[in-house]
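Heads up, one of the protein chains got dropped from this complex, but the rest are sitting where they should.
Then we have subunit A:
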Amino acid sequence: MSLKVDRAEMAFTFKGGMLPMTVMELASADPERIREQLSGKLSQSPAFFQHTPVVLSVEKLDEPHLALERICAVCRTHKLLPVAVRGGADPVKQSAWALGLGWFPPTDATRARTLEEVPPADAPAPEVDKQPGVASGGRIYRGTVRSGQQVSAPEGDLVVIGAVNAGAEVLAAGSIHVYGALRGRALAGIHGDTGAGIFCRELRAELLSVAGTYKRLEDIDPHLLGSSVQVVLRDAQLGITSLD
């Protein structure tokens, strides 16, 4: 048995892939309530709703029968593209297939994390690209961010090529990267992305925050001050580790 076929002759190949995917965790099965909330979100961050593929997770719902078709319709009118359903009883699985959606078994609850708004910037989301050269609504700022100035990337990562001085504030929906001293305030994951982080060459920050969890300068281990660090959430706590 030989599978040695010339690549050019093959119509396709199967490959395993790990794609970042937004999961829409439903807490209500009422299409009207979903519609209301989506309308609110749409005005808040329109860039997110660009035919973004989503997995509808019904794990938290206890209803054997869902108005899945109506929920999908609501999503589509708000430019979200349901591609699959996760969890739910057998009737849910059947109706998902009937609607042409995939079905995933419920996942281990401990591994799931809440992703409120924007997927991490390394997610392939060319449709969100608004600034040429910067993927997924991220922003590159060149120069010193000075006292009293505020620089933000409301849709993605923020990269600062320079220092962020005391009294300045940098904000991002995603991660914040400072190629210089970070002396001011840095708030990453401002829409609740707990996977975001803060990275800087010299830590002197007045305040560090990831998805609302913060540390002030006096909470930071003095040994880490002045060094190159990464700041990420670990078990709902801000972990600061040296990069050197």
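Odds and ends about this structure:
Quick note on the criterion: a contact is a pair of C-beta atoms (placed from the backbone, for glycine too) under 8 Å apart; a residue touches a chain by one contact, two chains touch by 3 or more; residues count from 1.
Just so it is clear, contacts and distances are computed from a predicted model.
A chain of the complex is left out here; the name its UniProt entry carries, from "1,2-phenylacetyl-CoA epoxidase subunit B", "Thiamine biosynthesis protein ThiS", "Amino acid ABC transporter ATP-binding protein" or "Septum site-determining protein MinD", is "Septum site-determining protein MinD". Within the whole complex, the absent chain has one touching residue among A:T22, A:Q50 or A:T144, and that is A:T144.
Touching the chain that is not shown, out of A:A163, A:L182, A:L203 or A:L233: A:A163 (per the contact rule at the top). Taking the whole complex into account, subunit A touches the unshown chain at residues 144, 146-149, 162-163, 165-168, 181, 183.
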